[in-house]
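Okay, so here's the structure we're looking at.
Here the complex is missing one protein chain, while the rest keep their positions.
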Amino acid sequence: MKILVGIKRVVDYNVRVRVLPDGSGVDIDGVKMSINPFDEIALEEALRIKEAGKAAEVIVISCGTDECQQQLRTALAMGADRAIQVKTGSALQPLSTAQALLRVIEREQPGLVILGKQAIDDDNSQTGQMLAALWNRPQATFASKLVFEGEKLTVTREVDAGLETIEVDLPAVVTVDLRLNEPRFVKLPDIMKAKRKPLDVIPLEELGASLASNLDITRYAAPPLRQKGIRVENAAQLVQELKNRGLL
Amino acid sequence: MSKILIVAEHDGHTLNLSTAKCVSCAKAIGGDIDIAVLGQGHDAVGAQAAALAGVSRVLMISAAHLAHPLAANWAPEVLQLAANYTHVIGPSTTMGKDLMPRVAALVGVNQFSDVMEVLSPLSFRRPIYAGNAIIDVKAAEGQKIVMTVRTASWPATGSGGNAVVEQRTAQGTAAGHSRYLALNSAGSERPDLQGASKVVSGGRALGSAEGFALIYRLADKLGAGVGASRAAVDAGYVPSDMQVGQTGKIIAPDLYLAFGISGAIQHITGIKDSRTIVAVNKDAEAPIFEIADIGLVGDLFTVIPEIEALLG
Partner (left out) sequence: MSEREIMQYDVIIVGAGPAGLTCAIRLKQIKPELNVAIIEKAAEVGAHIVSGAVIEPAPLDELLPGWRENPPPICVPVAKDELWYLTPTGRYRLPTPPQQNNHGNFIVSLGAMCAWLAPKAEALGVDIFPGYAASALHHTGDGAVGGVVIGDMGIDRAGVPKDTFTQGIEIHAPVTVIAEGCRGHLSKQLINQFKLDQHSDPQNYGIGLKELWRVKAGKSVPGLAQHTLGWPLDSSIYGGSFIYHLDKDRIALGFVVGLDYKDPEFSPFEAFQQMKHHPMIRNLLEGGEILSTGARAIVEGGYQALPVTEMPGAILIGDAAGLLNVPKIKGTHQAMRSGMLAAEHLAATAVASSAGFDARLRNSPVVKELHKVRNIRPAFYRGLWRGFVAAAIETVTAGKLPRTLKLHADYSALKKLAGYSPPDRHWVERNLPPRDRLASVYYAATEHDEEQPIHLQILQPDICITRCSEEYDHPCTRFCPAGVYEMVEDSNGKRLQINSANCVHCKTCDIKDPYQIINWVTPEGGSGPNYQNL
């Protein structure tokens, strides 16, 4: 079985993201870029599945400009066998990404596709679900545990009400949550080995995917600051105030 | 005029509060509001949905394969209904986040995720970068809108409505490739910090692990989750999985009560999206008072027992 893992290049989670004064975007001038942390967990899981003998090959894929090759190389250094860059001129919105991934899936025929549950830049949390819809295959989102039983996969999902378990037939799309695993460190010699692993570049046009129209971002703004509230003098006033606001 | 369909979230017996919040968002869009309630043997939920103020119709669809919110089974049903609507809305809960993008893909549109404000029927405001930036996003004229609603941004609509309840027949069948097995809810224990609607949090001012018992007791009285500042974690009073803030958990409960927490920016980062923040601190100059909705300067060791007594 092949496993396909989606990787997105995003602003590193340690960066204090700031909106540009003119509201035209966020300031990413000189900021650190990384693999989306949830995608790193997705890759770690794929590698563990392969190491457990349940998969033959782990392929990482990213849709983006040539800069995303840096993150694909990191993924190869972590242990992926080969990488695919779907080369685009600018960032794709989730449905377009799903449409592009679907065309690659048709070529590669993976038994499992693993993605992060969301990207920490646009926080959309859509691509995995959309891919499953277009592919007409099962989806198991927000996964915190995967168990294989033959051609079936039992997935524990982190839902608001607790932990939900579902069973899906393969091939399927899984999106992963934070608690699934802790990604490995890259070993330094593996960075050198990764330079020799295959990285195929496929121009988006060559895939022949018909892309959905984009939603138009018209303005960026800094989040409103919280306003200073009221002072109360004692516990009785505090409890009364909370009751007045319907919070108790 | 917009025709808006809300997909209800429920557990088979009770309508989830998030649905009432979606109604508030739908009202902000303006138009005719219907609620689709998918499930099996869930008539009680339909009645609750019908009672929400501002709703015209409740569409009940009952089938065995819809008993649990499996996106692969629900999405095709919602797609069928969507034909008659301009907007299809779900809550930005794990259920809505799972289902709605699958619906959007079937419709053939990108989704508006975590809508916090309605600017026009085609234009919405939403957070990105974990709330560090807010964007206005617009759809093309005539495009069907699929969205999830950021529940923390919207009040629940009131009751007193009297919508028509219509029974509909399921159009699809089970997807076959996906099966629901079980839900293991946290049970009677204290609610999970991340999902709790109320959180009580303590800082180093508690002075010891034993001192933290005060926080647990109040939390249990309120049915709240328990959090802590990094200082309290570093001092060893509580385990690190209780840490709230930049390097801990980012939470957004309806009510956050901070006791003896000074409010370093690293902590504030983790709570800034809470609906109401209450701070109790001995130090009147503590930075947490700059952002607290309700502040009380006082000694937590006297204030907490007083609150408990008042709660009865």
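Note that the chains take the letters A and B in the order they are written out, and that residue 1 is the start of every chain.
We adopt the following convention: a residue touches a chain if its C-beta (ideal position, glycine included) is under 8 Å from a C-beta of that chain, and two chains touch if they have at least 3 such contacts.
Keep in mind that what you see is a predicted model, and the values were worked out from it rather than measured.
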{"item": "Residue touching the undisplayed chain, where the options are B:Asn184, B:Ser240 or B:Thr302", "value": "B:Ser240"}
{"item": "Among B:Gly54, B:Pro121, B:Gly195 or B:Pro287, residue touching the chain not depicted", "value": "B:Pro287"}
{"item": "Identified contact with the non-displayed chain, of A:Lys54, A:Lys152 or A:Arg184", "value": "A:Arg184"}
{"item": "Interface residues of subunit A (partner: the chain not displayed)", "value": "12, 14-16, 18, 21, 29-32, 182-189, 191-192"}
{"item": "Touch list for subunit B against the chain that is not drawn", "value": "204, 207-208, 210-211, 234-236, 240, 246-247, 264-266, 287"}
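Rule of thumb we're sticking to: only the chains that are shown with their structure count from here on.
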{"item": "Whole-Å gap separating subunit A and subunit B, where each centre is the average of the chain's CA atoms", "value": "22"}
{"item": "In the complex, subunit A residues that touch subunit B", "value": "11, 16-19, 26, 93-96, 98, 120-134, 137-139, 141-142, 154, 157-169, 172, 212-224, 226, 228-239, 241-242, 245, 247-248"}
{"item": "Contact footprint of subunit A on subunit B as seen in their complex", "value": "11, 70-72, 75, 93-95, 97-106, 108-114, 123, 127-140, 143, 175-187, 195, 198, 222, 254-255, 272, 276-278, 280, 289-298, 303, 306-307, 310-311"}
